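With one protein chain removed, the remaining protein chains of the complex are shown where they sit.
As written, the chain order gives the labels A, B and C, with residue 1 at the start of each chain.
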Amino acid sequence: MAKVLEKGQIEAALKDLPGWRHEEDALVKTFKLKGFSGAVAFIVRVGFECQKANHHPELSNIYNKVTLRFTTHSEGGVVTENDVAIARTIERIL
Amino acid sequence: MAKVLEKGQIEAALKDLPGWRHEEDALVKTFKLKGFSGAVAFIVRVGFECQKANHHPELSNIYNKVTLRFTTHSEGGVVTENDVAIARTIERIL
Amino acid sequence: MAKVLEKGQIEAALKDLPGWRHEEDALVKTFKLKGFSGAVAFIVRVGFECQKANHHPELSNIYNKVTLRFTTHSEGGVVTENDVAIARTIERIL
Partner (left out) sequence: MAKVLEKGQIEAALKDLPGWRHEEDALVKTFKLKGFSGAVAFIVRVGFECQKANHHPELSNIYNKVTLRFTTHSEGGVVTENDVAIARTIERIL
């Protein structure tokens, strides 16, 4: 079971996660890559980390933009420590 | 300039495009792949074709599902022969 | 520690692994995909499985061909049950 985070905890975590926002019970960020191919390569790179963490995003892509949305479905669609952890991982690999 | 298609023409084209639907001025299909990794590999495979055609989708992914939405922005967001062409290409490569 | 396989055990395993060969202390197979983009998508797909298994190939690619070579470095570069396991996984996902 992943620890569910309260609003204050989420806001504290977001201080170290530039560009991430708390939106409808999820952590969300839109990334701008170099062109469409940069976006696809980014999806692959992030995909490996998500598989490793066994925590998968709602992902959307238009041309050079990729939006990742993480929420914890197993806890009923709320933000947990798992969402913060994967956001941190993604920031680290960029 | 890509030829804009009328409703009847779109419906005729969809007969040979199983699973594709005409929705809000776009051609849309949701694909179910083998797991998350199958979905990511599919995004790569489709991505190559889209780059070749210079026609990019609005793409969304959750776990093993990938939804592709094609519309022709340069014609103001309507369905053109280019949307039909890329849908046919994607069906052929699967 | 992965169980090192003797020649007879490797040959027995290869009976269920069409196209795989035992070559210089490794299991090797060359795959023919649909074009270069099919090859790249295959590398991604296989890559996810290899990460999951924490067992990585020596991989080579020319256009639509991808050769995978698995050996177990931690045992001194010999064929172990881990090489057979990843070969089986790859056959299953194709």
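Annotations for the structure displayed:
Here is the rule we go by: a contact is a pair of C-beta atoms (placed from the backbone, for glycine too) under 8 Å apart; a residue touches a chain by one contact, two chains touch by 3 or more.
Computed from a prediction, not measured in an experiment: that's the story for all the values here.
Taking the complete complex into account, the chain left out of view touches A, B, C.
Across C:Ala13, C:Leu33, C:Cys50 or C:Val84, the single residue that touches the chain missing here is C:Cys50.
When you scan A:Lys32, A:Arg45 or A:His73 for touch with the missing chain, the hit is A:Arg45.
Remark: the residues of subunit A touching the chain excluded from display are 34, 36-38, 40-42, 44-45, 48-49, 93.
Taking the whole complex into account, subunit C touches the unshown chain at residues 36-37, 40, 43-44, 47, 50-51, 56-63.
Mapped onto subunit B, the footprint of the missing chain covers residues 44, 47-48, 51-52.
What we mean here is this: only the chains that are shown with their structure count from here on.
Centres computed as Cα averages put subunit B at a distance of 33 Å from subunit C. In subunit A, the positions touching at least two other chains are 44, 47, 51.
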